[in-house]
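What you see is the complex with one protein chain gone and the rest in place.
Each chain carries a letter (A, B and C) given by its place in the written order, and its residues are counted from 1.
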Amino acid sequence: MIQKRFENTAKAVADIHDGATLLVGGFGGSGLPSHLIAALVDQGAKDLTVVSNNIGAVSDGVAALISNNQVKKIICSFPVGPHADDLIARFQNGTIKLEISPQGTLAERIRAGGAGIPAFFTPTAAHTELGEGKETRMYNGRLHVLEQAIIGDYAFIKGYRADRWGNLVYNKTQRNFNPVMATAAKITIAEVDEIVEVGELDPENIATQSVYVHRLVKLEAECEGRVLVNG
Amino acid sequence: MIQKRFENTAKAVADIHDGATLLVGGFGGSGLPSHLIAALVDQGAKDLTVVSNNIGAVSDGVAALISNNQVKKIICSFPVGPHADDLIARFQNGTIKLEISPQGTLAERIRAGGAGIPAFFTPTAAHTELGEGKETRMYNGRLHVLEQAIIGDYAFIKGYRADRWGNLVYNKTQRNFNPVMATAAKITIAEVDEIVEVGELDPENIATQSVYVHRLVKLEAECEGRVLVNG
Amino acid sequence: MVKDQQKVGWSKIELASRVAQDLEDGWFVNLGIGIPTLVADVIPEGREIILHSENGLLGLGPKPEPGQEDMDLVNAGKEPITLKPGGSFFSQSDSFAMIRGGHLDAAVLGAFQVSIEGDLASWKVPNDPLGRVGGAMDLTVGAKRIFLCMQHTSKGNPKIVEECTYPLTAPRCVDRIYTDLAVIYVTEEGLVVHELAPGVTFEYLQERTAAPLKIHATGLAQEDILQQ
Partner (left out) sequence: MVKDQQKVGWSKIELASRVAQDLEDGWFVNLGIGIPTLVADVIPEGREIILHSENGLLGLGPKPEPGQEDMDLVNAGKEPITLKPGGSFFSQSDSFAMIRGGHLDAAVLGAFQVSIEGDLASWKVPNDPLGRVGGAMDLTVGAKRIFLCMQHTSKGNPKIVEECTYPLTAPRCVDRIYTDLAVIYVTEEGLVVHELAPGVTFEYLQERTAAPLKIHATGLAQEDILQQ
């Protein structure tokens, strides 16, 4: 019987190794898997490459991993924000590498990773600093740059409801990067508000199919777990 | 006020020009926009390039356009079937060109067309007859071929329910090629069973967003229309 | 009606309204962060303009009433908004497929600099180690029209220039520039002023612009948008 549920976030992230590539969903604080991030701060894996759209937007996002010195490289479209001070400091002293990818290119590189497409041409960033050093080619009279797929060892995803098979639905714009990141990691870990019986989710309305989700944590159980650990 | 509804299929397809590239949704007879095809048979546009997965599966599919000598080129993954005789005859006497694309490559080329990606690398068809003559490159120790996007002048789509804005939902596996083809044509025409008020479709459950649909025909109205025309 | 000299030009919300006036019925329009997000609050009555937000939403509505905010329903600036009937949600990859695929009629964006040829610089100031590109590069290559919506100057320095000195977002992509002082079209013949904001003269505008401006052939409009 398929059973993807983990007792708490600590157990769900326990095997993440130093040097892992981690995709983190969310758009700022919206749809952010902040409990998984908190568990990874506790777990302490180092030298991570983190792929996430917004880095400095909220304190409980990727910024927490940076402040805890767990990150060696960031791939994102929007590094700045009120919680970017530690990223800026580490970038300037050379302890963190930063790769800025236009948001649509970032999303498409992740989709490509999940879809078995190693590289694609896009008009985005042609003739700009972010296209420099990349292979270019003309299509339809327009310059395009060749971009490479991104695949994670792990993805952290925030969903609204899940079933035991790992099907996910999201709530409104919580969706953002979560469905695409779910497709592009060897191990996708989802924190969700609710886990329902198999068959309760509308088959027309499942935004992330069961095949893409490997571990599930229900947030209330997690909170109880953390209380137990702390107590 | 946005109004995409056409009175009948005849009016919806009236401006399709000779030489147009036409994407036709469906997987065999499932999700096939057969009423739009019938209207195009009546309309008579010639020298069409038709992109559709299955050609000979059913009599009221693309086979009807071939039998009526309206097609100069087919791009598909599965040309054979019980209604492929006319295609075979015209292919053998040189009046129709045939380009076979693996099904996933076909779907991805159409997605790329809709997504502004002119070309991508895929492992599918490497080392095969269908990869011959295409640019290749090694990624991850594996040979990949470069495939080109497909864009249609028109797409024929079958949906289940629509709203006035052009949002669409599908019924079960009727979805198949319809959502992706809807994204990749200059003019997408959808035949649907029902048109509901704006706001009646679940915002989490719209499989084709309004931006992709330019013309709508409700099938009952169409049937009445055809009766009137014929009477 | 020329206003008091103390208050020259359009306020932010007036500027957003002026942009909204030029969005046509049935258009699909992306709103960038900053002043452009205000456009959602001032769509003219009776016009169906379907607003797109890069984070995966079509059918963006105005700001919610106080107390009705939903942090799962936000715009490109992560601010709470509402969804109009007919709206829909989708992923960021689907959202940018829509943008890059050329399906949006217009994008309304902010800018650091825009050149006489419509080059746009909006993601990085020269000495910033980081930059923040977001969706700007995808929108500038993908949307059918790029309308800038911005303050005419930044700390007194002109943002409309002969040539951008900041890193480019995209070359030759801007169609129109809406500022607190004027409406300017980027054309083959150069920057053409179509309208002056209340209290603004052509000379006043040219003084604050580091590129030569032309007057539209049929003359200049100058209206108080609040009267409309």
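List of remarks:
One rule holds for everything that comes next: contacts are C-beta pairs under 8 Å (C-beta built on N, C-alpha and C of every residue); 3 or more make two chains touch, one makes a residue touch a chain.
Model, not experiment: these values are computed from the prediction.
With respect to the full assembly, the chain omitted from this view is in touch with A, B. For the chain missing from the display, the contacting residue among A:Leu40, A:Val62, A:Cys76 or A:Ala115 is A:Ala115, taking the whole complex into account.
Touch with the chain omitted from the figure is made, among B:His35, B:Arg111 or B:His214, by B:Arg111. On the side of chain B, touch with the chain left out of the figure occurs at residues 27-31, 53, 57, 77-80, 84, 87-88, 91-92, 98, 100-105, 107-108, 110-111, 122-130, 170-180, 207. On the side of chain A, touch with the chain left out of the figure occurs at residues 1-2, 111, 113-117, 163-165, 167, 183-184, 198-199, 201, 203-204, 206, 209-212.
Note that in this section only the chains that are shown with their structure count from here on.
Fewest steps needed to get from chain A to chain B, stepping only to touching chains, is 1.
One finds 36 Å separating the Cα centroids of chain B and chain C. Rounded to whole angstrom, the centroid-to-centroid distance between chain A and chain C, based on C-alpha atoms, equals 30 Å.
Shown for chain A are the residues that touch two or more other chains, namely 108, 122-123, 170, 172, 207.
Each of residues 83, 89-90, 96-97, 99-100, 141-142 in chain C touches at least two other chains.
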